[in-house]
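Missing here: one protein chain of the complex. Every other protein chain is in place.
Moving on, here comes chain A:
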């Protein structure tokens, strides 16, 4: 169960449609129509020079691989294509430029219209001149662009088959580009591995939301007695049954991704990719077999993996979020180390199954999130039986007894004194942060800059690294949000810009998110701290209220725990700059408000909107007490 078995089988299967992307558009035939003598290796120089006259084809429509027609390369590619004959294809509906359809004509000789070819020749002559004078060459050398390796195997190679990478791959394939996805999961210290889809699907959003749901259902069972259902008082939870169900779902998603890539004719290789030279990667599969591929562009979307403490016993005995969701046995009494949202979410659902859970926190909860909300989440968790050990860090983990689960002794030290404490747990889950998977990709070989301290990659607004043909998206980006939908959005928009003539950039502002702690926390926009910092305390108005979900009245639980807060910029017509909600279904509620924030929502508009009765979300239409006023926001007994 630890590893979805059928996936291992799958990963060994050679994708049957390898190289299929080229079948969508007869690339070879296209470059064959070109006068070979004029072609320089630097087709990209066209874009670099930017001297494209209006008659010229759009850079995006450039056939991706118009290198010199060297026979071996051509042969190699056609051998890829030989396996499945390219199916007859309708003209692509999303043609990148007006000239592209003309060029995808089956007969290469009919292909380039006179004006196009003339124009292109001009272009290439120009680029050739620049090439000769040497200045461009220097520029290109700096950018790792020298040494053109001949025709590229792919238009785009994506390193990392997570949410962002896959979204970019699928979007790129839509433009009939030849795309390859490299994905390889290095096993955790405990040996856990998984299939295609990245963190979100395998060891993130999906399993955690399902386990959160399992925990919520435990609460629902308790509630249901008050609603007239004769559910037995003590209901036990079967960890293995749940985990198997969750893993089965994940297995189906992994499979779904494989199928989706195949359908879109994206080549998938279950191998580790590393840059070994300009436009060139080496892949290594789990049997150690190496291959080399070239591409015009690359997208790095390798994401992050959980961090370890670097203390005795951490890698030997501790698990991380990479392991918990496929743990083949119930973790028992658990110490969760860390106060990230991963830590609190895991602690929350484990406690929901009735396990004894302790969270060890070095400093503050949910760094980066609104601290008032973070504090309320912590309080709620404590009231629901989760223990917090604050301002302590583990310094040693020892095994007392092996087993499933075994017994571990944890020694921790105070962050304020020399005091040490000891505790015994069945499982220690580390959730102290995540590190970017950027240090072992050969990025230095091609000159991609990373932040040496964090390992994160700085990119332009267009997700371009300092090496123009290498892009990066997702969790590895410096200063961007680490969220699946953001990576997906970024990947899709990038593909549309690179190949679809779009200019739409990914907007990293006002990204909504939800923390699936037992009491869910949805937010969008600024935290109160950030709003104060940005606008000044006197220029923001905070409206807030507690509320009691109607559904909770019958079981009579948790009154004055759910909380709604909006932060408005007084100087900008009381525009809402921050939205915060603590309550059930926070994610479902927050989404629509995020759309409204996108439309420049003001407090006035919020007040003018009619509520939906009786739902939790309606509380936002009736917020009247400001924090400044100090007015009571407690809800009366009913």
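In this text, a contact is a pair of C-beta atoms (placed from the backbone, for glycine too) under 8 Å apart; a residue touches a chain by one contact, two chains touch by 3 or more; residues count from 1.
We adopt the following convention: contacts and distances are computed from a predicted model.
Student: Suppose you had to identify the omitted chain by its UniProt name; would it be "Vacuolar protein-sorting-associated protein 36", "thioredoxin-disulfide reductase (NADPH)", "Coatomer subunit zeta" or "Anaphase-promoting complex subunit 5"?
Tutor: Looking only at the record, the undisplayed chain corresponds to "thioredoxin-disulfide reductase (NADPH)".
Student: Could you tell me which of A:257, A:499 or A:563 touches the chain that is not displayed?
Tutor: Of the candidates A:257, A:499 or A:563, A:257 is in touch with the missing chain.
Student: Considering the whole complex, which of A:175, A:392 or A:593 touches the chain not shown?
Tutor: Per the contact definition at the top, the residue touching the missing chain is A:593.
Student: Please identify which residue in A:483, A:562 or A:623 touches the non-displayed chain.
Tutor: A:483
Student: Of the residues A:245, A:292 or A:421, I need the one that contacts the missing chain.
Tutor: A:245
Student: Quickly run down the residues of chain A that touch the omitted chain.
Tutor: So the residues of chain A touching the unseen chain are 163, 200-201, 205-206, 209-210, 213-214, 217-218, 220-221, 223-224, 226-232, 235-243, 245-246, 249, 252-253, 256-257, 260, 353, 483-486, 488-489, 507, 511-514, 522, 550-551, 553-554, 585, 587-596, 598-601, 605-606, 608-618, 620-621, 636-638.
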